[in-house]
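Below are the structure tokens for one structure; questions will follow.
Only a single protein chain was left out; the remaining protein chains are all shown in position.
Let's turn to chain A:
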Amino acid sequence: MTESLLPVDAYLVESLPEIWFGAVLFALGMYVVLDGFDFGIGMLYATRTDEHERETFLAGFGPVWDANEVWLVAFGTMLLAAFPRVYSRLLADNYLLTIGFVLALLFRGLGPELREQRDDEQWQRYADYAFVGGSVFAPLLFGMLAGRWLFDGATLPMVLTGVGLVAVSVVTGAAFLAAKTEPGLAAELRTYGIGATVAYLGGVVVLLGTVVLTDAGGVADTILSGPVAAVVALSVAAGVGGSLLARRGQYRAWLVSALALPTLLTVLIALLLYPAIYPPTGLLVREAVVSPLALNLVTVLGFPVLVVVLWYFKFLYGVFSGPIEREGYGG
């Protein structure tokens, strides 16, 4: 009976596997962009000593972080649903990195909740350690995981990818907070944001240079191609332009260009992968993808839901747009 509803032996459209490659990377991009600024908030939090400012940071983070984090689950499960071998190998081959990453996420998520529960200085200090530590290590380890995915076993590119993700998270975190807080604090955040932008752009250049020289993951040729050059150029433009906007105090515009950085980073990942999807074994998108019926099914049932999800994400950010109210974490 399913045959009448869904094609069993052919993909709904010829390019469905490639569309799913795009969809998986879209979920990854959403995660890197959205949880990225959460990580940034967590790291910048460490620079604050004033209780009021800390609470402002947490109030900006509180309503959205959990929803942002679900994009990670969406990414993981979409990868499993469309390319089970990649999901399996990526995680199994990088066992300790992955477990380290999820534990870092655990501490990051738990920290603010614990802090909220008890008015005790010592207790709150430990909760803060969990929050800040998790916010540093989660993007670092996740970036390293991405590095292992892209560049096979090479150590330096792997570490640089991790550091790059940390830096870009600081940029977006600073821009997000600056757009939602008072001018004095925003000006301080701007300094961190611009510094991180410089570090990030420098990191990307060093990373790509290293990869070209060592041909890690066999992607040297791709890097020297037009599309990658375009992405790098756009990143530099977004970074420099954003920093100038920040200087001028146009924080909302800065936020937009800051968010372009992790977006472009995801595009870069896609370019470096395709047409392979698991460079360490050279596995191609077409080889790794599930059978037509399974992919058609997740498309027909999943894509409309994804549209609805995007719609109520917009609602969520709408409700909590505008300046952060100092109502503290937990309302």
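FYI, a contact is a pair of C-beta atoms (placed from the backbone, for glycine too) under 8 Å apart; a residue touches a chain by one contact, two chains touch by 3 or more; residues count from 1.
Rule of thumb we're sticking to: contacts and distances are computed from a predicted model.
The chain that is not shown carries the UniProt protein name "Cytochrome bd-I ubiquinol oxidase subunit 1 apoprotein", picked from "Rhodopsin", "Cytochrome bd-I ubiquinol oxidase subunit 1 apoprotein", "Methytransferase partner Trm112" or "Bacterio-opsin-associated protein".
Touching the missing chain, out of A:Tyr11, A:Phe57 or A:Tyr87, is residue A:Tyr87. One chain is missing from the display, and on chain A it is touched by residues 1-2, 6, 8, 62-64, 66-67, 69-70, 72-74, 76-78, 80-82, 84-85, 87-93, 95-96, 98-99, 102-103, 105-106, 109-110, 113-114, 117-118, 283, 287-288, 290-291, 293-294, 297-298, 301-302, 305-306, 309, 312-313, 315-316, 319-320, 327, 330-331.
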